[in-house]
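Note that this complex is displayed minus one protein chain, with the remaining chains in position.
What follows is chain A.
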Amino acid sequence: MVNATLRGPEVLGIRAVAGVVRARQLVRAFAQECRLSLVEQTKFVTAASELARNTLVHGGGGSMTAAMVEERGRRGVQLVFADQGPGIADVDLALTDGWSSGGGMGLGLPGSRRLVDDFSLDTAAGHGTTVSITKWAR
């Protein structure tokens, strides 16, 4: 589907809160290089922040892979968050606004889906979780 990778992939470990901060900074750098508008940048960085925190809190740590990609002449930033945690038993429930397994607001996963262009979730109970998101430059 993706024709070419323009930058990256860069892999970042998310093992502590500092990893979430670094993830945000890396994503902002990618978003700026891809010339996303300020609003798009902020949305994308916020989505990355949510997913990075999920990787840390629910997945027990994992990694983020960032790349700038090109597809049918449009550019975008693609992020893949992967962890080897317990996985999500009920995906539909997890994607429901306001449902949280922790003490959060329950908006991280469904909210970040609304903040990006492409969103895919690959998980199974006991087999970790992988979330891929993409934002295309307009």
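Operating definition for what follows: contacts are C-beta pairs under 8 Å (C-beta built on N, C-alpha and C of every residue); 3 or more make two chains touch, one makes a residue touch a chain; residues count from 1.
The definition used in the following text is that contacts and distances are computed from a predicted model.
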Hidden chain of the complex, named as in its UniProt record, picked from "RsbT co-antagonist protein RsbR", "Imidazole glycerol phosphate synthase subunit HisF", "Alpha-L-glutamate ligase-like protein" or "Peptidoglycan glycosyltransferase": "RsbT co-antagonist protein RsbR"
Residue among A:L26, A:M64, A:L79 or A:L115 that touches the chain left out of view: A:L115
Interface residues of chain A (partner: the chain not displayed): 17-18, 21, 24, 28, 38-39, 41-43, 45-46, 49-50, 53, 97, 104-105, 107-108, 110-112, 114-115
